[in-house]
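Here the complex is missing one protein chain, while the rest keep their positions.
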Amino acid sequence: MTKKASSSSKETDRKSAGPKFVWTRKDLVGLDELSADEIVHILDTAQTFQEVSTRSIKKVPALRGKVVALLFFEDSTRTRMSFELAASRLSADTVFLSGKGSSTSKGETTLDTVRNVEAMGVDAFVIRHSQSGAPHQLTEKVKVPIINAGDGQHEHPTQGLLDIFTIRQRLGSLEGVKVAIVGDIAHSRVARSNIIGLRKLGAEVVVVGPPTLVPSTITAMGCEISHSLDDILDEVDVINMLRIQFERFESNLFPSLREYSSLFGMNAKRLAKCNKNVLIMHPGPINRGVELTSEVADGPNSCILQQVTNGLAVRMAVLYLVSRGRD
Amino acid sequence: MTKKASSSSKETDRKSAGPKFVWTRKDLVGLDELSADEIVHILDTAQTFQEVSTRSIKKVPALRGKVVALLFFEDSTRTRMSFELAASRLSADTVFLSGKGSSTSKGETTLDTVRNVEAMGVDAFVIRHSQSGAPHQLTEKVKVPIINAGDGQHEHPTQGLLDIFTIRQRLGSLEGVKVAIVGDIAHSRVARSNIIGLRKLGAEVVVVGPPTLVPSTITAMGCEISHSLDDILDEVDVINMLRIQFERFESNLFPSLREYSSLFGMNAKRLAKCNKNVLIMHPGPINRGVELTSEVADGPNSCILQQVTNGLAVRMAVLYLVSRGRD
Partner (left out) sequence: MTKKASSSSKETDRKSAGPKFVWTRKDLVGLDELSADEIVHILDTAQTFQEVSTRSIKKVPALRGKVVALLFFEDSTRTRMSFELAASRLSADTVFLSGKGSSTSKGETTLDTVRNVEAMGVDAFVIRHSQSGAPHQLTEKVKVPIINAGDGQHEHPTQGLLDIFTIRQRLGSLEGVKVAIVGDIAHSRVARSNIIGLRKLGAEVVVVGPPTLVPSTITAMGCEISHSLDDILDEVDVINMLRIQFERFESNLFPSLREYSSLFGMNAKRLAKCNKNVLIMHPGPINRGVELTSEVADGPNSCILQQVTNGLAVRMAVLYLVSRGRD
């Protein structure tokens, strides 16, 4: 969908960005299964949808009459809203099921719940689940496309894609870009999806955190390890600060909050040691004064709110690609 | 709406199936109040809507600009989603109120809550309530149509209708069909709506369960009683397994879960003793290994997911009939 094409007709709105590339996947479970071409195709499609978001009427009829079922077995206000708005901009209807109060709490299996909603005639699933691998297992059992909105400590592909989209938008390309990912690497699906996607598109990745949270085996994913944030500040183009999960502090994997913040938090002093145009990212919600100070979060290097805006375009692209494939 | 007619125009979409029959009821509180003709008219209307669900764009403009208020004083994810999607396919908007956090919890009466929502200008109510008879009492006090989505131990008419619709779809007719309903008959609104509707359309019903859960007075509804599932296996065309409410076990009305399952659960061994084409039904959510084994639930005789699909068509029909009556 080029800018020229998008203003012509409904039919044109449904054409994809890459004229030669044909999307064939039913599901999006993780970036691990995607080729570099597929990732780029999603980013390109998202870019065309970005334009829709600047219109006064932010809707295209691409998925009119379709129903997207949002099954959040694990709660998430922010990701739910982003997918809900993305579906709405494509003119799809949504239906929502949360973990609390769902049939799952009545002893029904996840598969039975999903099959039941499928039997109601929905056209796509967006599934968040606390169990790693749950969306993947479901893809083999249901005919309707499944988009993984985060599963356990496995992947959060649309978060990875929106982060990569944002870097490409700001730096022009991923090739040769060096990205630091800082925090609890061991338990983070956001880190995993970022590392996998960034590496496939030619970026370098260094993961940063205390040894308890950065397993040495992570180098198998093609990234470097640093236990000192200060050491890598002047080497990187992007610093992606992971959200601190406070519950981890109780598990003795984390130093104290104060110590963590002093060693791995971004502040003005550290920012001064960085590349002048370094991008500061965070998947949100942010803990001001912990992962980063307000000065950094609200400063000119931060693209945290742009990430949120881009999330909609990326989710529109993914919903569109997997749903269109079924026609 | 014949298949021929449905492809012509919007106006044609709004015509009802039976060319002579005119629906006159404001509400649907239970099958008890309906004539056999009225039940058949709902089933026929549902059949025409079934076709809508096979389209790529699953919407008809029948209730465009109307608002359906879903008032679930008692929670239910599944029935809520089914009504929500049914309304959406008719192009109606929905507004949802759950028991938790509603004004009821602030000391407001149910009637005041309903009258307030009525004053907001909604066009139909779908009401679930833990108190038997609540929807009926409300029908006399509000002008807007009320559809009962389950009230206490009284009726669950759309569940009864979708079960009957499924049997008619699979067996062609209800006349002379013999249906077993298995489980906690005494406390089940699903059982009651099924028995009433099935009897009106000429089917025979045998209710099956331990004496504590099958009151002898139920024969007044025109059904037989059996305390042995094995005894009736080869006599019936349909076996409808009710969901076990685990909380009843604590009340001493139920034998142990294991004993219940061994006496009244469907499994491959029992299925082998049935009519080869016997239909296995369940209102869901199922407890695998309790009411039925996975082998039976997922086997060729099971029409459990078809029931879910049919639920949408039946609820579209009911929403359409009661809302159209007001124009």
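Just so it is clear, A and B label the chains in written order, and each chain counts residues from 1 on its own.
The rule is simple: contacts are C-beta pairs under 8 Å (C-beta built on N, C-alpha and C of every residue); 3 or more make two chains touch, one makes a residue touch a chain.
As the structure is a prediction and not an experimental result, all values here were calculated from the model.
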item	value
Touching residue (missing chain; options A:Ile39, A:Met266 or A:Ile286)	A:Ile286
Touch with the omitted chain, as defined above, among A:Asp44, A:Glu84, A:Glu235 or A:Glu295	A:Glu84
Contact partner of the left-out chain, one of B:Asp75, B:Asp93 or B:Glu235	B:Asp93
Where the missing chain touches chain B, by residue	64-67, 93, 95, 97, 101-103, 106-109, 112-113, 115-122, 327
Residues belonging to chain A that touch the chain removed from view	53, 55-59, 75, 77-78, 81-82, 84-85, 88, 246, 284-288, 305-306, 308-309, 311-312
